[in-house]
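Here is the structure we will look at, set down as C-alpha cells.
For this depiction, one protein chain was excluded, whereas all remaining protein chains were kept in their positions.
By letter and in written order, the chains are A, B, C, D and E; residue numbering begins at 1 in each of them.
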Amino acid sequence: MSDIVTFGETMLRLSPPGNERLESATELEVRVGGAESNVAIAASRLGATAAWLSKVPESPLGRRVVSELRSYGIEADVVWSRHGRQGTYYLENAGEPRGSNVVYDRENSAVSTAKAQEFDIERIQNARVFFTTGITPALSTTLRETTANMLKAARQGGTTTAFDFNYRRKLWSPEEARETLTQLFPGIDVLVIAARDARTVLGIEGDPRQLAHRLGSQFDFTTVVVTRGSEGAVGWHDSVVHEQGAYETDTVSPVGTGDAFTGAFLARRLDGDDVPTALEYAAAMAALKRTIPGDAALVTRDELEAVVAEDGQQISR
Amino acid sequence: MSDIVTFGETMLRLSPPGNERLESATELEVRVGGAESNVAIAASRLGATAAWLSKVPESPLGRRVVSELRSYGIEADVVWSRHGRQGTYYLENAGEPRGSNVVYDRENSAVSTAKAQEFDIERIQNARVFFTTGITPALSTTLRETTANMLKAARQGGTTTAFDFNYRRKLWSPEEARETLTQLFPGIDVLVIAARDARTVLGIEGDPRQLAHRLGSQFDFTTVVVTRGSEGAVGWHDSVVHEQGAYETDTVSPVGTGDAFTGAFLARRLDGDDVPTALEYAAAMAALKRTIPGDAALVTRDELEAVVAEDGQQISR
Amino acid sequence: MSDIVTFGETMLRLSPPGNERLESATELEVRVGGAESNVAIAASRLGATAAWLSKVPESPLGRRVVSELRSYGIEADVVWSRHGRQGTYYLENAGEPRGSNVVYDRENSAVSTAKAQEFDIERIQNARVFFTTGITPALSTTLRETTANMLKAARQGGTTTAFDFNYRRKLWSPEEARETLTQLFPGIDVLVIAARDARTVLGIEGDPRQLAHRLGSQFDFTTVVVTRGSEGAVGWHDSVVHEQGAYETDTVSPVGTGDAFTGAFLARRLDGDDVPTALEYAAAMAALKRTIPGDAALVTRDELEAVVAEDGQQISR
Amino acid sequence: MSDIVTFGETMLRLSPPGNERLESATELEVRVGGAESNVAIAASRLGATAAWLSKVPESPLGRRVVSELRSYGIEADVVWSRHGRQGTYYLENAGEPRGSNVVYDRENSAVSTAKAQEFDIERIQNARVFFTTGITPALSTTLRETTANMLKAARQGGTTTAFDFNYRRKLWSPEEARETLTQLFPGIDVLVIAARDARTVLGIEGDPRQLAHRLGSQFDFTTVVVTRGSEGAVGWHDSVVHEQGAYETDTVSPVGTGDAFTGAFLARRLDGDDVPTALEYAAAMAALKRTIPGDAALVTRDELEAVVAEDGQQISR
Amino acid sequence: MSDIVTFGETMLRLSPPGNERLESATELEVRVGGAESNVAIAASRLGATAAWLSKVPESPLGRRVVSELRSYGIEADVVWSRHGRQGTYYLENAGEPRGSNVVYDRENSAVSTAKAQEFDIERIQNARVFFTTGITPALSTTLRETTANMLKAARQGGTTTAFDFNYRRKLWSPEEARETLTQLFPGIDVLVIAARDARTVLGIEGDPRQLAHRLGSQFDFTTVVVTRGSEGAVGWHDSVVHEQGAYETDTVSPVGTGDAFTGAFLARRLDGDDVPTALEYAAAMAALKRTIPGDAALVTRDELEAVVAEDGQQISR
Partner (left out) sequence: MSDIVTFGETMLRLSPPGNERLESATELEVRVGGAESNVAIAASRLGATAAWLSKVPESPLGRRVVSELRSYGIEADVVWSRHGRQGTYYLENAGEPRGSNVVYDRENSAVSTAKAQEFDIERIQNARVFFTTGITPALSTTLRETTANMLKAARQGGTTTAFDFNYRRKLWSPEEARETLTQLFPGIDVLVIAARDARTVLGIEGDPRQLAHRLGSQFDFTTVVVTRGSEGAVGWHDSVVHEQGAYETDTVSPVGTGDAFTGAFLARRLDGDDVPTALEYAAAMAALKRTIPGDAALVTRDELEAVVAEDGQQISR
C-alpha cells in the first residue's frame, strides 16, 4: 500500500549541455520528467511511499524511463505497450532574454491510449492520496475519460484526491482546458494552481489571497494552494488563508520546481503538518530543487530541515 | 543545376557513446542520417554537386538536420512545415552476439505529407541523376504517390533515375514492398539492391551474378548493382556482369556503408568511369566509410585514390 | 516474496574512459558492481523477482549504490549505517599485454560489520533461492559468521542455497579461503566454481568433468557448475555431467561475465529448465554481457532467445 | 546574388570547457569564429542571403572552418590554398577579476596572402552590401592592399560598403591602425566603431553623440554607429543622432556580441528599417547572442521579435 | 633547497560535473587537493620554490596525486608506502540554499602512519619556511606527534614555521582541536586562522582586530592573520594591526581560497613585502583562485599584478 499514487505521462527529456542550442548540439543529456512522477519523487524523498502509474512502450526508451524512476525509489507500476510511442521533450536551458524553451515531441504516446481498466484500481483505492495534473487530460480524449474514472474510483475508495492545474499552452487552448478541467473539479479535494492560470484560464480575478478564497468557496475544495513563483504561495484551508514566501535560490534548473513544491506539501500533510507548516517545507523544497539539474528533487530530509532552520552558506567539511 | 538530386527523409540520429545501452544511457550523441542524403554526401565528396529535397518541421530539430547536411556541402532544398514531426532514430552500437540495433521513432514526420507539387520539379529535371530509395515510399501513402510522380518527372526531363531498393522490415512487409516497388521499376534506370532483398522480397533465385542478370533482363534497367556486404558486389550493364570484391576494413560504424557505395558509384559514373571502375571506387568508398563514425562518408578524394592504389598502413607524418 | 534473495557487498566502481590509465585520468565513469547484486540483476532480467540484502552507509555514496541497483528493477533491502565506508573499486580497462586491472579500496566498509540479526531473515526463508559468494566471508570475520548464519537460516526455511566460490587473491590467501569456504559447503545446494579455483584453492585435480564430479561426490552438493571462461562450462547434477561451450563474443567489458552466467542459470532453473538447457541460456547470457559496459547484464529475454536461436549479425532495422 | 558579401579571416576557436585554464585543460571545445563571418551569420538569421569570402588551407582544419560556416546557412566562397596555415585562437572564458583571455595563433595564415584578383570580384559588385573590418588589414601588408582593392571595386559596382573599425591591440599599434584605417575611410559608407577605439586610436574626443557626429562630419560617411557595450549605442545618419540602450542579458559568451549587433543592423537596414529601428533590433540581437555559447548568433526571428516586444522570462512550454 | 616546505595529506578529489548530485552522478571529475600542497602551489606561482612532503600509497591512485602535483611545478618528495589507502574526498558543488558539500573518505590513509624519521628532515631545516595546518594532526595520533616533531626540527634549523589553524568539524571536536593545537602554538611563528575558528574553537572574543591582537599577545606569535572570507582579513605584526578588504570575484570554485591566500602571503613575505602589501597580494590571489575550477591557484604573476593594479573587465585580445 502506497501513501501516494500518481498517474500521468513521464517523458524522456533530452537537453544540450549548458546553454547550447538544439540547432547545433552534438550531444544531449538524457533524463526523464513528468509532473506526476516528479511529485511522487519529491514526496518519496520526505518519507512517503510513492507509486507512479502509467503506460509505456515495450522498448529501450520505455525501459529507460522506468529505470530512472525506479532509481529514485518510487514504484513504477506500468502497463507495457506494444503500441504507441515514448513521449519525449527537448529542453533548451537559457538565461534571459532568450529564456528556456521546451519542444514537445509527445504525440501518439503509449500513455495516450491508457484506460482505467488497464490498471489495478485497488492500488488507487488503497492509497492515502491519489494525484494527477491537468496535463494528463490534455493528452487525449481517452485520457480525459481515464482521468475522470480514476478520480471517481479514488473518491469511492475514500482516497484523498489532489490535482495540479498545470495549464500547458502548447497542448491545448485556455477554453478547452477550462471546460475539461472544471468538470473534474467536483472530484478533487486538494487543488494546486498557479495564480496566472487561475486568472487567464479560469478567468478569476483578484490578488492571490482572493484567488484562493474564491476557488475554495466556488468549487468546494477542502484545500487550495495558489502558487506565485518567486513571490511564494498562498494556502486556503478551513476558510483560512495562509501566506508563504519563497526562499532565495541559485537556480540551476527551474523545471520541476512546482512539482517539488506540491510533492513536499502533500508528504508533509500526510505526516500531520498543518497547512502553514506544510507550505513552509514545500517552499524550502522548491528552493532546493532549483539548485539541482533535471526534473527530480533529489533532496534529503536533513538538507530540507537545514534550509527551514536557516542553516546555510558554508562549504560543509 | 546539380549533378545529383536526391529525395527522402533524413532523421535525427541519437546514439549512446560507445557500446552503452539506450536503457541506461545518460548521454546521446546527435547526428543525422538518411539513405538519400547519405548518397548525396558521398557523391559530393567525389566532386559532384549534390542536392537533397525534403520536407522538415520548422523547429530546432528540423533546423538541426538541415544545418548538419549543409555542413557537408550539399544543398538542402527543403519545404519548411508547421505540421508533422522530425523523424528520429536511436542507434545502439554493439558487437556480436548482441549486434547493433535501430529503434525508429519516425511516424507522422513532416516528410510523410510531402507532395511532388510542393517542390520545384525543374530542379529534378535539370539534374543529371535523380535518386531515391525504397524507404521513401515505405513511409506513407502520400509518399508512394510522390515518389512515382518524381520518377515520372525525371524521366520526362531526360534525367537518369537511380534507385536503391533498401528494404526495411521495420517499415513494411515483404509483400507490400514487392508490390509497391516493382510498380516503380519501369521508371528506373539504375537499380541497386542487396542480394538478400532480391531473394527474400522479390523472390528471385540464383547466385549474385544470376540475380543481377535476371533483374536487368526482367525489368529493363540499364544498370543493376547487386550488393553482397563483405563479399563485394556485382554490376550488370550492357548485358555484361562485373564482379567487385570488398576491401578489408576496421569497422567503427557500419551504418551508411551501402549509401557511401552507391553515392560513389553514381558520382564516378557521372565522371565517365565505366561500370567496373566505378564499382572499384564504390567498394573503396564503402571501406573508408566504415572507419568513420556516423552516417556520412566524410572521405577525401586523395584518401579514396590511396585505397584504390593500395597505399596504406602507416601513420602519415 | 522474491524468487531469489542475494546477500553481499556492492561497490562503487570508478573507471577511466576507454583505456586511459588511472594515473593520468581526469574523469572517471561511475557505476556500481558486486557479484551478488550482479547475479540478482541477471536473474531479474529473465523474469525472476530478485532482492539484494546489504548494509550501506547513510551517505551520498551509499545512496548512489542503492539508486543504481533499484534502476535495474531489483529490490535493494538495505540496512542504512552511520558507520563504515562505502566500498569502492577502480577498474582500468586494457587490452593485452597490459590487461585490465582492479584496485580495491573496500576496507572497513559498512557491510563488513553486518550481522544476520540486522536483516529480516524471513525474507531469506520465504525465497526460493538464497545466493551469496566466496567474496562475502572474505571481507571480515563478522561476515564469515553472518554468511554461515544466513545459509543455516535458508536451509531451515527450506530455501535452496546457491554459492559462487569466487576466490579473490587480493582479499585472502588460498589457504584461508579453502579453510573458510569448505566449512560452508555442507550448507550449500548449488555450487558454481571456476576450474582454476577448484585446482589452485581446493587442490582438486582432473579435467573439468572430473572436477565437477569429484566436487559433487565429495561435498554432497545437488548441483555443481564448473566454469572455464572462453572454453565453456560443465554442469554436474544427479550424477550426470553436461558440457556447454561458450558463445563467441566481441568483448567490451569482461567484468561480471561469471555473474551473468550464474544469474541466468539460477533463473532458468527456477523456471523449470533442466541443467543442460539452463547452461545453454547461461552461456548465451554471459556472451551478451561481454558486449555491455559495466557489471550489469542489461539483456532482454528477446535478445537472449535470439542468441540461443543463432539469429545474429545484421543491424536490426 | 547575395544581399551581403563579407571578406576576412575566420579562425578555428579552441576553448577549454567552462572556466578551465588552458594550462591544465585536457579537452578543448572546437568552434570557429571571425568578425566578418559572424556578421554574415547574424544577417543571414534575419533573412538576408549572406556570403563570406576568404582563403583557407586545403587541410582538415580548413575544411573544419568551411563546414561549420556552411552549417549556418551562409555561402562560403573560398580559395583553397596549398600554402599558409589555418589561423587559430584559444579562448579562456573567465569571470572577474580574471576575465576572459584570447591567445592568438594566427600568423602566416593562408588568408594573409589573399589578393583581390583571386576572388570573383563580380560577387562583391553584385551584392547590396560589402562588409569587412579593421582586423583584415591588420593581418598582413598584402591584406591591406586587398582590402583597399575590394572596397574600391565595391564602390565601382555601386555596392554599399560597411566597415567595423574593430581595433585589436594584439595585432598592431594604435598608430599603425589609425594610419592604415583612415586611408580606407573615403571608400566606406557605413562605419561601426567602439567609443573606446574612436577615442584611443583615432584621438577623437567627446561623449558618444559627439563622437558619432564628429566622425560622420569629418570623414563623409553616410552612417556612423558608435557602440558602447553595456551602455548601448549611438547612430548618426542624415546629420541626426539616435540613441539606443542595451538590453539586460545573462551572459554566457560575450565573444561575437558586436558582430551580432552589426549583422542585425545591416540586415534590418537592407529590409528597409530606418536607423533607430535597426538599432533596436541590433541591440536585441546582441543581448540574445550573449546567451549563446560560441561566436555565432544562432537566433531566430521569432526570438528577436519576442525580445523587442518585451515578451520574456517564463519557460516556454 | 626550497623556499617553502610543506607537510600534509593531499587527497584525490572526485566531483560530479556542474551541480550534479553524487547520488545520481555517472561521471566524476578527478583532481587532487590538500591544504598544504595548495599553499605550496600558490607560493610557487609567485616564484617561490616549493616542496610538499607526504606519504602516499604505491598504487595508481598515489601516483595520480603525485603526478598532478608535479604538473604544478612543485617538488613532491614522498615516501611510497605499501600500506594504507589514498585518502579521497567527494565534492558536490552547489549554490544556495543547498551549498557545496564535502564527503570525506580519508580514514586509514598512508599518510596517517607517517613518522618524522621517514623524511629527510634536513629538507625542512634548510628551507626558509616550513608550513603545515591543523588538518594534519587531526588525522591520527601518529601525525600529532609527527607534526610536533617537524615543527621542533624546523625551529632547531632556524626555519620560520607557519601554520594554518584550519579546523575541520568532520575530523574532530572543537575540544580535541583546541587541546592539540594550542600545544603546538609555542613552536609556531606565523599563524593564519579564520575568525570563526578563533571564536568557536579557541573561545577568543572580539572583533577581528581584537582576535588578531589577543592571539598574537597571548601565544607569542610573530605574525597572526585572521581571515574573514568575503569581508577580508586582518594582519597583526610587530604589535600593529593591518586591515585588508576582499576583492569582488565571480566564484566558480571556492575550495582552496584560503590556501591561495596563505600561499601568496607567505611567498610575498619571503620576497620582502611588508605585511600590508603581502595581505593585498594575498587577497588578490584569493579572488583570482575563485574563478578557477579545482583546488589549485593556477594564477600567473601578470594576472595578479593586473588585479592589484585594478586593470580588469575586458576580453583581452
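Convention: contacts are C-beta pairs under 8 Å (C-beta built on N, C-alpha and C of every residue); 3 or more make two chains touch, one makes a residue touch a chain.
Computed from a predicted model, the values in this text were never measured in an experiment.
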Options D:Asp105, D:Glu118, D:Asp250 or D:Asp273, residue touching the unrepresented chain: D:Asp105
Listed residues D:Ser2, D:Thr49, D:Ser67 or D:Thr132, member touching the removed chain: D:Ser67
Touch with the omitted chain, as defined above, among B:Gln156, B:Ser217 or B:Thr291: B:Thr291
Absent chain, residues of chain E that touch it: 66-68, 70-73
Residues in chain B touching the chain absent from view: 71, 247-252, 284, 287-288, 291-294, 296, 298, 303, 306-307, 312-317
Residues belonging to chain D that touch the chain removed from view: 14, 21-31, 59-61, 63-64, 67, 85-86, 88, 90, 92, 101, 103, 105, 107-108
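One rule holds in what follows: only the chains that are shown with their structure count from here on.
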Which of A-E and A-C has more C-beta pairs touching across its chains: A-E
Copy pair chain B, chain C: interface residue numbering same or different (half cut): different
Contact-pair overlap exceeding half with D-E, pair selected from A-C, C-E or A-D: A-D
Intercentroid distance (Cα basis), chain D paired with chain B, Å: 39
Junction residues of chain B, two or more chains touched: 21, 23-24, 26, 67, 101
